[in-house]
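A protein chain is absent from this complex, but the other protein chains hold their places.
Moving on to subunit A:
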Amino acid sequence: MSIQDAREATMLGRRTDGTPVRRPLSPHLQVYDMMQMSSAISITHRATGIIWTGGAAVMVWWLVAAASGPEAFDRVQWFLGSFLGIIMLMGLTAAAWFHTLSGLRHLVWDAGHGYDIPTMYKSGHAVLIGTAVLTALTWLALLLSW
């Protein structure tokens, strides 16, 4: 086994019979079928985490504008109420609920439960259906209070 860089060196180990083994790195983005329940939800969890960080930046904009005064605040409210703003907020709501539900699934795994394939598929479907339902409910509440 040849070592290509410093990171590679930390991946070299030996099996109990002494033969060398290269431990797996983070999932390769091209060689696997990424549309399986396992990998698709895993990569979407990361993607929605990144998207939600953008959403957190919007929250900062909203808070800072409120503290700056009515003019700055009206600008944010105008943008968030515009067509583009509403599409963005709908995407953010879906990303937030997905990341929340998928995160709960991760916490259950961390506690040592739900690792078998049938349960993994069931909880995966639950995350997808739950995201759709909770996103719809959030926007229903929003429209009713508008």
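Observations on the structure shown:
In this section, contacts are C-beta pairs under 8 Å (C-beta built on N, C-alpha and C of every residue); 3 or more make two chains touch, one makes a residue touch a chain; residues count from 1.
Convention: contacts and distances are computed from a predicted model.
The chain not displayed here is annotated in its UniProt record as "Succinate dehydrogenase hydrophobic membrane anchor subunit", chosen from "Acetyl-coenzyme A carboxylase carboxyl transferase subunit beta", "Phosphate transport system permease protein PstA", "Oligopeptide/dipeptide ABC transporter ATP-binding protein" or "Succinate dehydrogenase hydrophobic membrane anchor subunit". Across the entire complex, the residue among A:63, A:87 or A:133 in touch with the chain not shown is A:63.
Residues of subunit A that touch the chain left out of the display are 5-6, 10, 12-19, 25-26, 29, 46, 49-50, 52-53, 56-57, 59-60, 63-64, 66-70, 73-74, 77, 81, 93, 96, 100, 103-104, 106-107, 110, 138-139, 141-143, 145-146.
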